[in-house]
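See below for the structure under consideration.
Only one protein chain is missing from this complex, and each of the others stays in its spot.
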Amino acid sequence: MDHYDVVFSADRHRQAMRSLPTLLAHADVVIDLSADFRLRDPLIYEKYYGVPHEATELLSTFVTGLPERYREQLSTANRISVPGCMATAGILAIAPLREAGVLVGEVTVDARTGSSGSGASVGNRNTHAERAGAMRVFAPLTHRHEAEIRQETALVTRMTATGVEAVRGVQVLCRVGLADGVDERTVRAIYHRRYEHEPFVRVVARNRGLYRFPEPKILSGSNFCDVGFAVDEPARTGVLVAALDNLVKGGAGNAVQCMNIRFGLPESNGLEFTGLHPN
Amino acid sequence: MDHYDVVFSADRHRQAMRSLPTLLAHADVVIDLSADFRLRDPLIYEKYYGVPHEATELLSTFVTGLPERYREQLSTANRISVPGCMATAGILAIAPLREAGVLVGEVTVDARTGSSGSGASVGNRNTHAERAGAMRVFAPLTHRHEAEIRQETALVTRMTATGVEAVRGVQVLCRVGLADGVDERTVRAIYHRRYEHEPFVRVVARNRGLYRFPEPKILSGSNFCDVGFAVDEPARTGVLVAALDNLVKGGAGNAVQCMNIRFGLPESNGLEFTGLHPN
Amino acid sequence: MDHYDVVFSADRHRQAMRSLPTLLAHADVVIDLSADFRLRDPLIYEKYYGVPHEATELLSTFVTGLPERYREQLSTANRISVPGCMATAGILAIAPLREAGVLVGEVTVDARTGSSGSGASVGNRNTHAERAGAMRVFAPLTHRHEAEIRQETALVTRMTATGVEAVRGVQVLCRVGLADGVDERTVRAIYHRRYEHEPFVRVVARNRGLYRFPEPKILSGSNFCDVGFAVDEPARTGVLVAALDNLVKGGAGNAVQCMNIRFGLPESNGLEFTGLHPN
Partner (left out) sequence: MDHYDVVFSADRHRQAMRSLPTLLAHADVVIDLSADFRLRDPLIYEKYYGVPHEATELLSTFVTGLPERYREQLSTANRISVPGCMATAGILAIAPLREAGVLVGEVTVDARTGSSGSGASVGNRNTHAERAGAMRVFAPLTHRHEAEIRQETALVTRMTATGVEAVRGVQVLCRVGLADGVDERTVRAIYHRRYEHEPFVRVVARNRGLYRFPEPKILSGSNFCDVGFAVDEPARTGVLVAALDNLVKGGAGNAVQCMNIRFGLPESNGLEFTGLHPN
């Protein structure tokens, strides 16, 4: 095997922890898209993936491939683990409010995903006849990506996931409790402050129009994660909505963004496409 | 105007309360599909519909057109108000557990609906180009049908609604708190006891297969409301899922079922279609 | 193996000619849905299916399961071969004009089909991600069902087939040459005369409205084949359109209709569903 400056690894979950150690010897930088190096705690990994982790010594050597949170570390990281698509959406929606100290209690995340979210595998569940027009609750109580959200936010998170009719696209709808006195203005300000310099996160929460909240329909092919919110101040609750293209910001695009950061390239290189409307 | 044994009224919300009084004089039985006589409390009506109710004296004369809960009253009712599509799904999922005393705390309802849910009105939001592939959070904090669920369950209910890609179909995903010690077996038993003799409610909660939980895809044209659930006993939470065709069990089919009951006809008359698979 | 009054056989093409001979000994009536006994000429079979026919002696013992053309023979037939979905649509559109002697020259048939047309097989071509939104010309020059249309109409027929976005449904658009002086009135009269007593063929050719020509969208689950047409008299050409649900009138429903005829049952038994709108 030759030597490479950077290798993108996308082995299957549970396989990557076996194949990656070999790979590491042949590349300066490895960007892994599998789930095997996303969770730092091997016990949490085992709980969610059903098998013991086989390369626990490597876990702490990976930086999470989420530029909005780890840009500085990514600029020198040689091992990068790109988060799951729904995790990315959930984290980008929840973490700013968490860090601002305005969240109270548990968080629920209801995710909806298109058919490409289950990968290119061929099976009965993926046939067009069975998948078209679906509203398939395939994860009613818990989903693996919830572990990543918990890891990043230190919040008790309960997640459901439903397959809906789309090829690309993930949307999460998160319910949060808000501290007393937190209103729409406060939340908007937190998001704007947090994301105003981010090239790929947009705050979308409008009072009018068709696209008032984030929606994957108009994000296909783009590296954006749109984040929105609505606040019920008297009830001290908020609904956070985030959307992205699972194959771009929720996967390969995010990996490219990490690579750009790592190698000092313009961060948007190769990620300029802004989506189509209508689509 | 002639006299009719039964009239189905489907005037627009806020119009029906004006048109219905006249109609009542010409029909023995009126089955109303508008929202105007669903809520018994005129203040709640005003809160959710934005205008004062103009026929408050009639509100108490209506029986809710939900055979699973009001079959006996419906058998002699002359004024029947059919619930909203998402309300029907939500109530049929939540009410049995509520009545069994196993629910604790608030309930959240995340509803997903196809494009026919917004009626036959023509507008920018309904065009195919804008609606295809949508995951449109059009009601992030509250939806009118939540008032009906509250009325039937006396629970604090918070509802969101999202338009997804389908013509027919509604699905609700409800998060509930469960009393200590309530497990999957308990919940299953409650539902089975409650619905075992119901012709149009099926309990769908399987561990295997593609259609583990209720899904509108295979209910198009049928009068079924499928109800399912998953229980996280350690966390004392449950996720309830219900699905129906908004134009049948969530609307006209439910009205026909009410009529059949009222006139002593076989309850399934005209409602025999069981859905298509694949579809 | 026991003895049966009637057996529906739906083995794969090229397999049925092997499995059927055994089956015939155990059933009074066999209704075959495979392609193996549709073509009476074994050489034509070999041309279209790529292998020699292995039960040529049986070919002449089958009656074509097309009630609109073979009702009398079907009433006593013990071996029935149900035509292909696109063939049924094409034959029902073309044959009446052919028999009336108004067609001139060759016929082209452009068929469009939903994803269930390729059966329940699982493969890359059937995944939702690859099949959604497709306009896939999978048969640009010839399709097997063309041989059945040729057999029934004795016309040179050229067929293309394209997969489009739908689960159920087949539509054929046929271009025909018309004899001198044949106008819209003539064609309409021919169809009406031919199909006025048919329970499952409707003539649909309107000047106004959304559903001017046959369309599978509103036929899902029904046993109808809708047939329509448009005539360009100066150009002496006509366009014939037919649509059906490939899993009903284009398959199992047609088989049931044949069985009803064979056993003297009401012809519409089990086939009463008329489709949903909107859907």
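Order as written gives the chain letters A, B and C; numbering starts at 1 within each chain.
Operating definition for what follows: contacts are C-beta pairs under 8 Å (C-beta built on N, C-alpha and C of every residue); 3 or more make two chains touch, one makes a residue touch a chain.
Being a predicted model, the structure only gives us computed values, none of them experimental.
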>> For the chain left out of this view, which of C:Met17, C:Ala147, C:Ala243 or C:Leu271 touches it?
In response: C:Ala243
> Which of A:Ser34, A:Ser116, A:Gln171 or A:Asn254 touches the chain that is not shown?
Replying inline: A:Ser116
> Looking at C:Ala10, C:Ile44 or C:Ala134, which makes contact with the chain not pictured?
Replying inline: C:Ala134
>> Can you tell me which of A:Val167, A:Val187 or A:Ala255 touches the chain that was removed from the display?
In response: A:Val167
>> By the contact criterion defined above, which parts of chain C meet the unshown chain? Give residue numbers in ascending order.
In response: 108, 110, 112, 124-125, 129-130, 132-138, 140-142, 158, 160, 162, 164-166, 169, 171, 173, 175, 210-213, 215-217, 228, 230-232, 235, 237, 239, 241, 243, 278-279
>> Touching residues of chain B against the unshown chain: what are they?
In response: 115-116, 120, 122-124, 126-129, 131-133, 165, 167
>> Across the whole complex, list the residues on chain A that are touched by the chain not included here.
In response: 116, 167-168, 220-221, 273, 276, 278-279
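Criterion: only the chains that are shown with their structure count from here on.
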> Taking each chain's centre as the mean of its Cα atoms, which chain lies farthest from chain C?
Replying inline: A
>> chain B and chain C share one sequence, so how far apart are they rotationally when you fit their Cα atoms? Give it in degrees, rounded to a multiple of 5.
In response: 180
> Where the CA atoms of chain A average out and where those of chain B average out, how many Å apart are those spots?
Replying inline: 34
> For chain B and chain C, what's the span in angstrom between their mean Cα positions?
Replying inline: 40
> What whole-Å value do you get for the distance between chain A and chain C if each is reduced to the mean of its CA atoms?
Replying inline: 48
>> Touching at least two other chains at once: which residues of chain A meet that condition?
In response: 124, 129, 132-133
